[in-house]
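Of the protein chains in this complex, one is absent; all others appear in place.
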Amino acid sequence: MRILKLKKADLYRFLEVIYKEADIWAPQKKGDKFVFDRVDDFSKIELQTTRTIIPPKKIMVPPMFNMFDFNEAGYKEDFSHISKKILFGIHPCDIHGLLTLDKLFIQEYPDPYYMGAREKTLILGLSCWPDEHCFCKSTRTNIIEEGYDLFFTDLDEFFLVWIGSSQGDDLVKLAPDKFDENLSDKDIQAYIRWQNDKEKAFKTEIDFVTMPDLMELKYKAPFWQEAGDACLACGSCSMVCPTCNCYNVADKTFLGGKPGKRIRTWDSCTLPEYSEVAGGENFREDKSDRLKLWYTHKLQAYVSKYGKPSCVGCGRCIATCPVGINVKTIARALEGEEVDAFWKKMSREVTK
Amino acid sequence: MPDNKLKIGIYELTGCAGDALLIIDCEEELVNIFKAANIEAFLMAKSDNNDEVELDVALVEGSVSTEKELEELRKIRKRSKALIAIGICAGLGGMQSYFLDDKDWAKNLKAVYGGVEMIHAKALPSKPIGDFVKVDYFLPGCPIGKEQFLSTFARLLAGNPPELFRFPVCVECKWHENDCLLNKNILCLGPLTAAGCGSVCVNHNLPCVGCWGPSEEANRTAEYKLLLEKGYDPALIKNKMANFSGTSITQFFARLKGETK
Partner (left out) sequence: MNAEHKSLERKNPFTPEPARIVRTYPLTDDVKFFQVRLVDMDKALLFKYRPGQFAMISVLGTGEAPFCISSTPSRPGLLEFCIRKAGTVTGALFKLKENSLIGLRGPYGNGFPVDDMKNKDIIIVLGGLVVAPLRSVLLYCLDNRDQFGKVSVLYGAKRPAEMIFREEYFSLKERGDLECHLTVDQDDTGTWKENIGVVTTLFPRLKKVDPDATYSLVCGPPVMYKFVIKELLKLNIPKNQILMTLERRMKCGVGKCGHCAIDYIYTCLDGPVFTYWDVLHMRELI
């Protein structure tokens, strides 16, 4: 794999060149958080970001989009969310998130809505620095070896740029003078130092090896009920999770002879109607049962199929759940440790 | 040609008429509404209202707060195949049903009106229409939403039941990639409130006040305790929760009372 050097000051110049090829989407500020958005002004691109509120899955399958226009003549597919994009500033955990979604959306019957957008999106990854919620080291998604076209490691003075695909190579060739093939020993040392320092910077660690067994052994543990009692069933954990893929479909009709639309929206297994069948029977009426499904999928199910958890350690559930139900606190509860979270406090209050 | 268009009536009981107003506010779609169905009664929009005809669908706004309204509601129900409560007042009772204790209500009535004998209509404690007649569907909102109303109307015309979101505002709020206000210690009722509004308040950085009424599985206990922990005054939390919950909040308050005893 070729690794090149790009001067910090040359990044925007490079982006300006490739901007002619496609819209660039990159992390930008929203309040005191970050979101992936279309870039209109390069100065608004944030290079030192933590997680965005919602992962880049929104670019492949938007939260709400139309699958088909329909009328008496039949169903006509609508791929209007798909356009050529360059996604810049995506962190290793989120690239792993997309690789995880790939497996699901490709298997058996490829989903053309996801795949179409995925194929038209170039992935320009960017290195990051862990905050208190990041635990990608534990999920081994802190390092990325595939799934990007270019990957930029930020070493303060300059970027090291990995070329991950032929299309990535094409982008570099649009501005060959900006990239330097010759890395000095000093450059390499800087990179090694950076990597070592980053390894040590993680504050949250979770032992995922034991999780599948613990999910099985602790399936009836009382803490599930406590978490269920506190769960607001707000679905936020799924919306922000880079590997949650569930969706709902509903037909919408309009007045005045306009064609109808088959609308696909993000869904969550923590919502009440998720497992309800026609006639009203609900296979997971209890919130704790729904949480168990969520965590079975993150900590156990994917492991049995692909040998790794479907959690990528981005920390979004930790940053998002208002009552503190997240991979970290559930893992601690599974390990039988003290949990410092609102859902646990609430249960103590209730039993008091 | 026989007219097989659906016959629809739109009625207003005690409320601010905001839901009827919203329907009128559908502007360019209003033509389509009147084209697609026979609007037999709609006091705010037309003067030739037929109050005897059998209806396919009756849309009723407002709560019942007089005996006359109760009588009218029963008549509407009798001649309608389907009855839809539109808005928080019809569906849950609205703010006017906040004081639910019949004893308090009698006291309040006396305090406000003194000994005046009501000739026009005898007052009743205000209650949601579902307390008196069968309600087939409920479109929440204070007022109801334009998009929700139009899509429901289109579904009804095709003979389909409305398809409403059954989850809380938070889901839509995340679709719009808003940062959670609760996590910033702001009193936001998103987790307790039915979605459908498009999380419009939070999109503008304002907390959800709950104007679409409680969502199907509103976990009031958890939200209440969470807000207590964030330092909010119990009375304030309860007031906020009650605003758009109508009579649906009574059970929760009764339980809270039991717990604090």
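The chains carry the letters A and B, assigned in the order they are written, with residues numbered from 1 in each.
Here is the rule we go by: a contact is a pair of C-beta atoms (placed from the backbone, for glycine too) under 8 Å apart; a residue touches a chain by one contact, two chains touch by 3 or more.
Remember, it's a predicted structure, so these values are computed and weren't measured experimentally.
Annotation: of A:E46, A:D154, A:D180 or A:E276, A:E276 touches the absent chain (contact as defined above). When the omitted chain is restored, the residue from A:G97, A:G147 or A:P242 that touches it is A:G147. Contact with the chain not shown here comes from a single listed residue; of A:W25, A:F65, A:F105 or A:W224, that residue is A:F105. Contacts to the hidden chain, counted on chain B, fall at residues 155, 158-161, 163. By the touch criterion stated above, the residues of chain A touching the omitted chain are 67-68, 70-72, 74-75, 77, 102, 104-112, 115-116, 118-119, 146-147, 149, 165, 167, 219, 245-251, 253, 260, 262, 267, 269, 274-279, 283-284, 289, 293, 296-297, 300-302, 304-305.
The rule we apply is simple: only the chains that are shown with their structure count from here on.
Here the spacing of chain A and chain B, counted between their Cα centres, is 37 Å. If you check the complex, the residues on chain A that touch chain B are 30-33, 35, 52-54, 58, 63-64, 229-236, 239-240, 250-256, 265-266, 268, 271-273, 287, 319-320, 322-323, 342, 345-346, 349.
Contacts from chain B toward chain A in the complex involve residues 29, 31-33, 35-36, 150-151, 153-155, 157-158, 160, 163, 166-168, 170-171, 173-180, 182-183, 190-192, 205, 216-217, 219, 221-223, 225-226, 229.
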